[in-house]
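Notes follow once the structure below has been shown.
Here the complex is missing one protein chain, while the rest keep their positions.
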Amino acid sequence: MSTNIDHIKEEHHHQPSGLMRWITTTNHKDIGSLYLWFSLLMFFIGGFMALIIRAELFQPGLQLVVPGFFNQMTTMHALIMIFGALMPAFVGLANWQLPMMIGAPDMALPRLNNWSFWILPFAFTMLLSTLFFESGGPAAGWTLYPPLSLQGGNSMPFVIFSLHLLGASSILGAINVIATILNMRAPGMTLMKMPIFVWTWLITAFLLIAAMPVLAGAITMLLTDRFYGTSFFTAAGGGDPVLFQHIFWFFGHPEVYILILPAFGIISTIIPAFSRKKLFGYDSMVYATASIALLSFIVWAHHMFTVGMPLAGEIFFMFTTMLIAVPTGVKVFNWVATMWRGSMTFETPMLFSLAFIILFTIGGFSGLMLAITPADFQYHDTYFVVAHFHYVLVPGAIFAVIAAVYYWLPKWTGKMYNETLGKVHFWMTTVFVNITFFPMHFVGLAGMPRRIPDYAVQFTDFNMIASIGAFGFGLSQLLFVYILFQTLRQPVTAADKSWEGAEGLEWTLPSPAPYHSFDTPPKVD
Amino acid sequence: MKSVKSTITKLSLVVVAMYGFSYALVPIYDTFCEITGLNGKTNEVAYTGSDIEKENRFIKIKFISNVANSAPLYFEPAVTEMVVQVGKPYNTHYVMKNNSTKQLHTTASPSVTPGKFAEYFKKIECFCFNQQTIDSGEVKDLGIQFVVDNDLPTNIGDIVLSYTMFDITNKVVEADKL
Partner (left out) sequence: MNRLSALIIASLASISSFADWEVNMPRGVSPTANAAYDLHMLIFYITVVIGVIVFGVMFYSIFHHRKSKGAKPASFHESTTVEVIWTVIPFVILVGMAVPATKTLIMMEDTRDSEITLKVTGYQWMWKYDYVEDNVSFFSKLDNKSNEARQLGSKIDVKKVDNYLLNVDNEVVLPTDTKVRILLTASDVIHAWWVPEITGKKDAIPGYINELWVDIKKPGVYRGQCTELCGKDHGFMPIVVRAVPKQEYVKWVSLNQKNRVADKSE
C-alpha cells in the first residue's frame, strides 16, 4: 500500500519481496492489511451465500435449491460472516491502529501475529471444502445443536477442526492485543488516557480469551460424543442435549459482544472527530463497556428461554438481560451528548457512524423486546430474531468497520477516497440494508419461523421486498470495492492530520504512516 | 520484555483454565439440575434413606412413555395413573416388548414434569438404573419402586413421570468389540 516508504524500509531490513513478503511478514501494518483484505473476501463469499438464501426465499415454493442445501447455506453464511468477515476485520483494524494509537513501534508479539493470521486461510479452506463433500457441509445451524449436529455427514469433524483453528487464531490475536496494550504504551499514557478504541479492544480481547476456550470445549465434547462413545449430550447415556446449549451460549453471548465492542470504540472515535468536540463522558464509556462485558457472562440462557428452564432461571436471565440496556443506553446518550452543540460535518465516516447509532439502537430495542421472556416465547426462532441480530450486526458491526476504513484510509495509504462516491455508497447501503432487514420484523411477528427454505404464501410480499433489498445491498458493496481500488490508484496527497477534528497519536505520524509506527515513543501528557 | 512474558504466561493460564471450565460445566450443570429440577432430572442412583415420613396427603402421578428414534420396541406403562400417599413406597411397572428379529440392548431415561418437583420423586428401585437386554419377541416387565418425599410443597398439580427408552445396541456391540 505505502510503496515509497516500504521501499526505503525494505533496504533497511532486507525483507523478502513479492508473495514471500506477505507470508513471512511480522509487521503490524502488513498483517493488518492481510486481515482486512481477507475479511473483505470472506464478506463477499458469505454475502454470496446470503444471496442464494434470499433468491430461494424470493417467492414461496422451492425454485433453486433443495432444503438440505439451503440449511448448509444458512449454517455456512453465519460461520463465514462471524468468524471470517467480522472478527478478522476487527483484528485487522486493531493491528493497524493499536500501535499507532498507543505510540508503539509494532505489536508486542510480531511473529505470533503472523501465525494468527496465516491460520485463517487454512481453516476457511477446510471449512469451505466441506460444501463439496458428497454428504455436504454442516447443516445444523452455526449453533451446532445436538442431537441434530450429531446426525451430520462426514463434514462434522472437518468443521470442528476448522473451528478449533479459528479459535486458536483468535486467542493468539487476543493475547497479542493485551500484551501490546498493557506493555507498550507511550510514557505518560495511563489506562484512563488511552483512546477509547484501545479500551474497547482491550476488553474485547479479554472476552476472547475467556470465551473461545469454552467453545473449544463444547465442540470437542460434540466430537467425542460422535466418535468416541461419550454421552455428554445424549439422554441415553445420562447426558443432556440442553447442556450443549448452555455451554455453547456461555461462549456465544460474549462472542456477540466481541463483535460489537470494537464497533463501539470506532463510533466513539469518529463521532467526536466530526463533531469537533471531545467525547462526552469518556470515563462512563469505559465503565459501560466493562459492565457490558461482565454482564455478557451471566445472560447466556436468554438464547434458550424455550428449552423449559425453571421459573427462577427464566426470571434471573430475563432481569440480567434487561440490565444490559442500562450501560448500552449510557453509550447512546453519550454519543448524542457528544454531538450536542458540536460543529458537525458529514463526511462518509460520520454518515456511517450516525446510521450506526440509529440502526443499532433499533436493534437494541428489538433486543429489549426479546429479553422479555413471555414475549420471547412468541419471538424465539422467528424472523423477528433474524431481523434483530442483523440490525445489530450489519448496520451495527459492519457499518462501524466501513466507517473505520473510510476514516483511517488516508492515514494508511496517504490517499483520499472520492467523497462523492463514498456518500453514494453510504446512501445505497443504508437504504438497502433497511429494505432487506426491516420487513423481517413483520414476517417474524406474523409467524414465519427462521431457517426454513419455503414459507406459507401470506409471507410472500415482505420476503420479496427483503430479497430485492439484499441484492441491492450486495451490489452496493461492489461500489465499495471500486472506491477502495480507485483510492489506491490516487497520488499521495492526504495531510498528516486528514480530518480537521481528528484527535490521537496516529494523526501526528506522516500519511501514509511509516512502516514502523513510532521508533521513539512520543510523550503523552 | 519481561513484563510481556509474564502477561503471556498469565493469559495462557486463563485460556487453559477456561478450557477446563467448559468441562467443569458438565458436573456443575448436573448439580444445578438436581437443585433446580432443570429438565426434570430425577435421582440417578437408588434412594436408600429413611427420613421420609408418611403423611395424610395424596397426589396424582401420571405415567407416560416414549421410544427414541422409532426403535422397534413396544414400551408402555402398565398403569397410566396412580393416586399415591405422600411418604409411602409404591410399586408399578412398565411393559417392554422387542418387536425386532434380533436381541436388543436398551436403556431408559426418566424425566419428571413440573421439573421443580423432580427432587421429591425418589426412586428406591428403577429399571432406569441399569441397561436391559431383550431377545427378539420377548416381553419384559420393568419395575419401579418409588416414594414421594414429604417435603413436597402443598397445592401442586399432578406430577407426570416419563420414561424414554433408547435402543443402544450399536453402542454396546461396538464397546464389546474393543
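To keep things simple, chains are lettered A and B as they appear, and every chain counts its residues starting from 1.
Please note the rule applied: a residue touches a chain if its C-beta (ideal position, glycine included) is under 8 Å from a C-beta of that chain, and two chains touch if they have at least 3 such contacts.
What you are looking at is a predicted structure, and each value in this text was computed from that prediction instead of being measured.
Remark: the omitted chain is touched by one listed residue; of A:Ile362, A:Ile398 or A:Leu505 this is A:Ile362.
Across B:Thr7, B:Ser22, B:Asn98 or B:Thr113, the single residue that touches the chain missing here is B:Thr113.
Across the entire complex, the residue among A:Val307, A:Met428 or A:Val524 in touch with the chain not shown is A:Val307.
Residue-wise, the contact with the chain that is not shown comes from A:Thr234, picked out of A:Gln97, A:Ser155 or A:Thr234.
The missing chain lies against chain B, touching residues 39-40, 62, 64, 66-70, 80-81, 109, 111-114, 155-158, 160, 162, 164, 166.
Although one chain is not displayed, its contacts with chain A can still be listed: residues 60-68, 71, 139-141, 145, 147-148, 151, 234-236, 240-242, 275-284, 306-308, 311, 314-315, 318-319, 322-323, 325-326, 329-330, 332-334, 336-346, 354, 357-358, 361-362, 365, 368-369, 372-378, 380-382, 441-442, 445-447, 449, 451-458, 460-461.
Going forward, only the chains that are shown with their structure count from here on.
Averaged C-alpha coordinates give centres for chain A and chain B that are 41 Å from one another.
On chain B, the positions that touch chain A within their shared complex are 3-4, 7-8, 11-12, 14-16, 18-19, 21-23, 25-26, 29, 33, 36-39, 41, 44, 68, 107, 109, 115-116, 164, 166, 168, 171, 174-175. Listed in rising order, the residues of chain A touching chain B in the complex are 108-109, 171, 174-175, 178-179, 182-183, 209-214, 216-218, 221, 229, 232, 234-238, 240, 242-243, 246-247, 250-251, 308-313.
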